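Heads up, one of the protein chains got dropped from this complex, but the rest are sitting where they should.
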Amino acid sequence: MKALVYHGPGQRGWDRVDDPTIIDPTDIVVRIDTSTICGSDLHILKGDVPETTPGTVLGHEAVGTVQEIGASVSTLAVGDRVLLSCITSCGRCRFCKEARYGQCLGGGGWIFGHTINGLQAEYARVPFAENSVYKVPEQLSDEQVLFLADILPTAYEVGVLNGRVTPGDVVAVVGAGPIGLAAMLTASLYTPGRIVAIDLSDGRLQSALSFGADVTINNGREDALAEIMDLTEGLGADVAFEAVGVADTFELATSLIRPGGRVANIGVHGHSATLHLEKLWTRDVTITTGLVDTRTIPQLMTLVASGRLDPTVFATHHVRLADTMAAYDTFADAANTGALKVVLEGEESARGSTALVGASAAR
Amino acid sequence: MKALVYHGPGQRGWDRVDDPTIIDPTDIVVRIDTSTICGSDLHILKGDVPETTPGTVLGHEAVGTVQEIGASVSTLAVGDRVLLSCITSCGRCRFCKEARYGQCLGGGGWIFGHTINGLQAEYARVPFAENSVYKVPEQLSDEQVLFLADILPTAYEVGVLNGRVTPGDVVAVVGAGPIGLAAMLTASLYTPGRIVAIDLSDGRLQSALSFGADVTINNGREDALAEIMDLTEGLGADVAFEAVGVADTFELATSLIRPGGRVANIGVHGHSATLHLEKLWTRDVTITTGLVDTRTIPQLMTLVASGRLDPTVFATHHVRLADTMAAYDTFADAANTGALKVVLEGEESARGSTALVGASAAR
Amino acid sequence: MKALVYHGPGQRGWDRVDDPTIIDPTDIVVRIDTSTICGSDLHILKGDVPETTPGTVLGHEAVGTVQEIGASVSTLAVGDRVLLSCITSCGRCRFCKEARYGQCLGGGGWIFGHTINGLQAEYARVPFAENSVYKVPEQLSDEQVLFLADILPTAYEVGVLNGRVTPGDVVAVVGAGPIGLAAMLTASLYTPGRIVAIDLSDGRLQSALSFGADVTINNGREDALAEIMDLTEGLGADVAFEAVGVADTFELATSLIRPGGRVANIGVHGHSATLHLEKLWTRDVTITTGLVDTRTIPQLMTLVASGRLDPTVFATHHVRLADTMAAYDTFADAANTGALKVVLEGEESARGSTALVGASAAR
Partner (left out) sequence: MKALVYHGPGQRGWDRVDDPTIIDPTDIVVRIDTSTICGSDLHILKGDVPETTPGTVLGHEAVGTVQEIGASVSTLAVGDRVLLSCITSCGRCRFCKEARYGQCLGGGGWIFGHTINGLQAEYARVPFAENSVYKVPEQLSDEQVLFLADILPTAYEVGVLNGRVTPGDVVAVVGAGPIGLAAMLTASLYTPGRIVAIDLSDGRLQSALSFGADVTINNGREDALAEIMDLTEGLGADVAFEAVGVADTFELATSLIRPGGRVANIGVHGHSATLHLEKLWTRDVTITTGLVDTRTIPQLMTLVASGRLDPTVFATHHVRLADTMAAYDTFADAANTGALKVVLEGEESARGSTALVGASAAR
């Protein structure tokens, strides 16, 4: 088969590699119908993720069709259309039993395109399949569920749920890139009073308005802390999401929160930050971190099926799977292309009925 | 009356001052029967708390007897024996309505011995009295409830409840001074599997064993992180309390926590700390800060009355209220005197029946 | 002044009565600008509420303007426009400190138009005013906040919050009268997957569709249990609200719930019901009851102010306060008049700007 292979920092190819096969009785093999690229794929290509070795197929988000099942697999059948989660769950360890799949101790966690071959490929082997894939309802297109593999549950679990967004809350989102936008979209499920997007780019802030933001602050030229205090009678935001991954934005998030408020870190951090305990120690603040578990995939899929949530708004570009090399260029140059997510479509990518896609955008 | 008056950094006196009187209809005046000294009184004396002006009577923990009530006070009567909380609640602001009295916006919060005259005195005016004092059941001695004014609810609310201690948990307490010991004592209400005390002083660690610690680690000569990992099969503690108030111990607390664990900061911090987001971002950690609300005083008083909790173990020294000057010396020199809390006893300090005090120690 | 006075079962008058005056220092006197009628007023008139004695002024929902304040009132001023909650909170008892104001032990709870004179009058005395009224933001009309006095927080607290509605849930609402509709409207704040309205009246079911219902079931001619099972792959609803107040509908609600689901009783019951423990004991069901606390008034007011919630959809009829007698007729004959709530407008009823009312309906 063909697949997008990592060849060391800065190097990748759309290469012919061996077809995947069943190894363990809990495995399945899936034909990839629709896939996509994530910011962490770019991190790997930069060489920032040493545990990913050259020769690894990248990608950890896909919709596919079951081709083969292992001996102990009884709840999946050949031909089933499934969403593959970015997180694999062994289903048996302490953390999987707590639905904390991202911390799996039994061989799962984030492994696709990281420590084993991934999903930007024509086929993939899926370990612990019965605990790690989700059947897709017939009426939903691949594109409607594709972003439930990673970006939407990340924003929802690590941002919205950790931050305990409550109806009426003022929610400050620091960072309006794809993950920040996903946090705005899923925060809306809890009807906050106001979503405030904070970013350095006017373009991203403009996007934010269509993802649920009510107010935008360009903190390159505006004082975000002062603006938030103005909006909240001097108290601060109820919830703040850090959705960038650098020390400054984390410190901003912790500064603009009200007493009793919650700061949910969503960003991927390579360095430490300063925590101003001399100010925060009295302020009843809760700060959370987290890797996505994708435990909310069934809930989010229900919301998509009922037309309450439309993930397709992230699909700014569509490219043939065979053109994944070019898709990387588009995605990596988001500042110019405006790419949020690039949909990689195999030959059999299931589009779903237009009617349904249209209906899902109604809200 | 006589009272302990702050005269600027390093200076205090047991002075004659004006008797307090009712100012607002929601006030009461109380005769102080039993009082005590807190570490933050020493901070004020060091000059670290600029909002406390010379001339202020210190102290924010006491049991007393109502002498006079304001015009709108209907639930308290002259002669009632009451516990005075370190936190005053207006009862009407947004935060008081959420039982977040420490953040009171209506004139309360920590005001005694801070921004108004305090409780190391023969008498005191108590604002918003109906929301800020608690009647003491007849069978309980002053000493049995005195430490519910501050240290026990602080440890319980800011440590145990924020840290969500659960039966079976491994709870690491970094710092075995009075507040750390109070955290161990109140954590025991939730039957943790193991309480691990971490401190630099063998003497304090020895005390910890009698306050509920199962394991002690002297992190002056032992590697606390390695020890905790040994005890927890490499996962880390379920809950960690920072009970010192410096950056190093905070960083230790965040390093020894398991994925999904909770770090509750109890310490008073004068400086920032480093937050190792590059390690923590994936680890599903929750970090909390907080000022005590004393909202759990009724709950803790019930536990004392039913003999489940014995706060008198903190009363290492007893001194006449008139000798408060000397009591400060004893308390400030804890390293040599072994003082945890010094009980200041007025003429009418209610000792309670010996039988009951004995009974409360049974558990 | 003139007021609607209860004269015993079946009898009421718009009578001249004494103007209210300040009695306690915590009282205020308010001019009623806008009021309304509740189903429980009709219950009183039927003679079902023996603790309401003849001569009592009815009504427990209003917006008004402060005319006079008691000696201890410091956070309200003459001229303030305030929402009067149906529940009075003493602010000091155990239950008020838990925000369980409906259970107030200090003289509050449901007292207006029940055990003291109520709010269908030109003026009213408001006990414990600082804990029981809410200032209305200038930009909101009386009508926009009036239904936050009772019906909306009742539906939200006793239904939605007790039932722990979660995004994606199937929520079955048994009863599509005003309180059932209010439950649908406020359940929408949590973005359920599907709201199913169940009622015997096609007219009410038609209304339900505009209050957020996705599916309607007329259980006079359809098998509601079978329909719900059809909709939920045989599992049952995630949440069910009983919003009628009779045994049959309660039993229906408990029958159609999935394992692990929640049944929130909102209805007012005069009789017992049968609880089928022989079926329910294994099913992990949670059943809740409750009297409203109106603790969510500030939250709901924020949602109205931000245009997320439009309570004015309940205002089917507008009548001058002086015509309250006729308004009762309209309200009592809802089957023919279609009345949900009748707005009683005094001379000074504040309408708010049309622009804002319009905006609030956008969502």
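Each chain carries a letter (A, B and C) given by its place in the written order, and its residues are counted from 1.
Just so it is clear, contacts are C-beta pairs under 8 Å (C-beta built on N, C-alpha and C of every residue); 3 or more make two chains touch, one makes a residue touch a chain.
Treat the numbers as computed from the prediction; the structure is a model and nothing was measured.
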From A:Lys46, A:Lys97, A:His271 or A:Arg351, residue that would touch the chain that is not displayed: A:Lys97
Sole residue of A:Glu130, A:Glu278 or A:Asp323 that reaches the chain not shown, by the stated touch rule: A:Glu130
Touching the absent chain when the full complex is considered, from C:Met1, C:Ala273, C:Ala315 or C:Ala332: C:Ala273
Contacts of chain A with the absent chain, listed as residue ranges: 24-26, 70-72, 74-75, 91-92, 94, 97-99, 106, 130-131, 295, 298
Footprint left on chain C by the chain that the document does not show: 95, 98, 100, 102-103, 162, 245, 247, 250, 259-260, 265, 267-278, 280-291
Positions on chain B where the hidden chain makes contact: 166-168, 188-191, 193-194, 214, 299-300, 302-303, 305-306, 308-309
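Simple rule for what comes next: only the chains that are shown with their structure count from here on.
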Inter-chain centre distance, chain A versus chain B - centres from mean C-alpha coordinates, in Å: 43
Sites on chain C at which at least two other chains make contact: none
